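Here the complex is missing one protein chain, while the rest keep their positions.
Each chain carries a letter (A and B) given by its place in the written order, and its residues are counted from 1.
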Amino acid sequence: MSKLMKLNLKVWRQKNTNSAGNFEEYKVDASPDMSFLEMFDVLNEQLIETGKEPVAFDHDCREGICGMCSMVIDGRPHGPKQGVTTCQLHMRSFNDGDTITVEPWRADGFPVIKDLTVNRSAFDRIIAAGGFISTNAGNAVDANSVLIPKDVADEAFEAATCIGCGACVSACKNASAMLFVGAKVTQLSKLPQGKPERETRVVAMVNQMDAEGFGACTNTGACAAECPKQIPLSVIANLNREYIGAKMNGK
Amino acid sequence: MKLLSFLFTSSIGRKVLMAVTGLSLVAFLLVHAGINACIFFNDGGETFNHAAEFMAHNWLIRSAEIGLFLGLLLHIVQGLSLTASNNQKRSSKYGASAGNANSKWYSRSMGILGSLLLIFLVMHLKHFWVVSRFTDAIQETAGSTLFDEMVVVFADPLPVFVYVIGCISLAYHLLHGFQSAFQSLGINHPAYSPIIKSIGAGFSIIVPLVFAAMPIAMHLGWIK
Partner (left out) sequence: MTLESKIPAGDIATKWTQYKSTVPLVNPANKRQLEIIVVGTGLAGASAAATLAEMGYKVKAFCFQDSPRRAHSIAAQGGINAAKNYQNDGDSVYRLFYDTIKGGDYRAREANVHRLAECSTSIIDQCVAQGVPFAREYGGTLSNRSFGGTQVQRTFYAAGQTGQQLLLGAYSGLERQVGLGNVKMYARHEMIEVVKIDGKARGIIARNLVTGELERHFGHAVLLCTGGYGNVFYLSTNAMGSNVTAAWKAHKAGAYFGNPCFTQIHPTCIPVSGHYQSKLTLMSESLRNDGRIWVPKKQNDDRHPNDIPEDERDYYLERRYPAFGNLVPRDIASRAAKERCDAGYGVGQSKMAVYLDFKYNMMQKYGRTEASKLNIANPDDETLIRLGKEVIKEKYGNLFDMYKQITDEDPYEVPMRIYPAVHYTMGGLWVDYDLMTNVPGMYALGEANFSDHGANRLGASALMQGLADGYFVIPITIGNYLSKEIHTKPISTDHEAFVAAEKAANDRIQQLMSIHGTRSVESYHRELGLIMWNKCGMARNEKGLKEAIAEIQALRADFYKNVRIPGSINEFNPELDKAGRVADFLELGELMCIDALNRNESCGGHFREEYQTEEGEAMRDDENYMYVAAWENKGDTWELHKEELKYENIKIQQRSYK
């Protein structure tokens, strides 16, 4: 059993969407083998035992794929390590005696529900606006009848690995959602199946993105640097290209 | 016109306009730096004055100048309003900052760098452009040519300082802006983007350096 680390936490507490929030300080002992969320489990058990209210935070699969966990740790979404979600971040990335600041995703497009929990339904509405291929069950032709070059399939897959966590928005100084939108647009526009509606798709998705209150991209690259799935910045260029093309075609 | 309205209404369209106008300003800078560099012939401004004369009186250049000005204006207005609107997307600010862990400070500071440039630009235009284009008063106020005007202005250390600050702002503004414009226009390719970035970096260093060299050289009397 590894030695326990003593940590000081500064955690954002906010009762609900409409109330103001503030930081509260806690002390917790953690094992280096714990995940960051397990450290929060320990904190919450402590709080419950002492009759205090536990910290509300989103989490589900705890293996880095559902995209539900969402903490900004010392100013960085999903913490200091690259290519991982908060649930995959282990305490061995920190040192004994550290003070760690934990906040929710902050963006007007993602209103806080409580403490570290935010509302990301804007992403669902963006997908509903156009992030799909319009095909009904039963329409499909044989899967091998459309040959897709391996590099195209791989590129589409790389973009498709987005988990919709929103780290890109939270990292961006403009709270822009373009990495998220770019990833979906790239996946679907690269594949032959997605080409027929590529123009209407990109325009609809960008319109919805703008309506949701996300900012414009200024290419700082913070989103891609913080993306736990390491979606590259090129998907935003691709989004821009698709969008300009569609617009110049009068869509 | 409806076809182009997206340049003013959508998040991506507005960035596209920034990129197009930005790149046209980059082209202008190249010409501007080239002509100004003529002073380094150190021939008492003869070559330089000749070139400046040409720029001031060629009708083609003068009409392009209108386009350039329009572009500059759009770049400024759009830039300021975009920055303002982007700054409103996060009402509750972070308590801890990521610092430079995920992005470059100058990439995040384009609004401020641009504003510094704007202040510099106002001063710069007042010094030279207004004088060379709208008045025939050069003879009366200072010397006989634009070159003489430079000699007069840069004798004073304050404008030299402001110009150097302006050039540093320009360097960082370009360091981000040059490559960013291509990204905004959808150009990001594993083979070509590194080249664009290298050219951009070279441009952002060399051009402001050339500009900054002028006031310094003149102030120190290296160019007469």
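The rule is short, and it goes like this: contacts are C-beta pairs under 8 Å (C-beta built on N, C-alpha and C of every residue); 3 or more make two chains touch, one makes a residue touch a chain.
As the structure is a prediction and not an experimental result, all values here were calculated from the model.
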item: Where the missing chain makes contact, among the chains that are shown; value: A
item: Touching the absent chain when the full complex is considered, from A:G64, A:P77 or A:G221; value: A:G64
item: Contact with the hidden chain (one of A:L7, A:L37 or A:C217); value: A:L37
item: Interface with the unshown chain - residue positions in chain A; value: 1, 15-16, 31, 33-35, 37-38, 41-42, 45, 47-49, 51-54, 56, 58-68, 83-84, 88, 90, 92, 113-114, 117, 119-121, 123-124, 127-144, 146-150, 153-154, 156-157, 160-161, 163-164, 187-188, 191, 193-194
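Here is the rule we go by: only the chains that are shown with their structure count from here on.
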item: Cα-centroid distance, chain A relative to chain B, in whole angstrom; value: 37
item: Chain A - residues contacting chain B, complex; value: 10, 12, 21, 23, 72, 74-76, 80, 101, 103, 106-109, 112, 171, 173-176, 178, 206-207, 209-210, 213-222, 225-226, 233-234, 236-244, 247-248, 250
item: Partner chain A, residues of chain B touching it in the complex; value: 3, 6, 10-16, 82, 85-99, 101-104, 107-108, 110, 176, 179-180, 182-190, 193
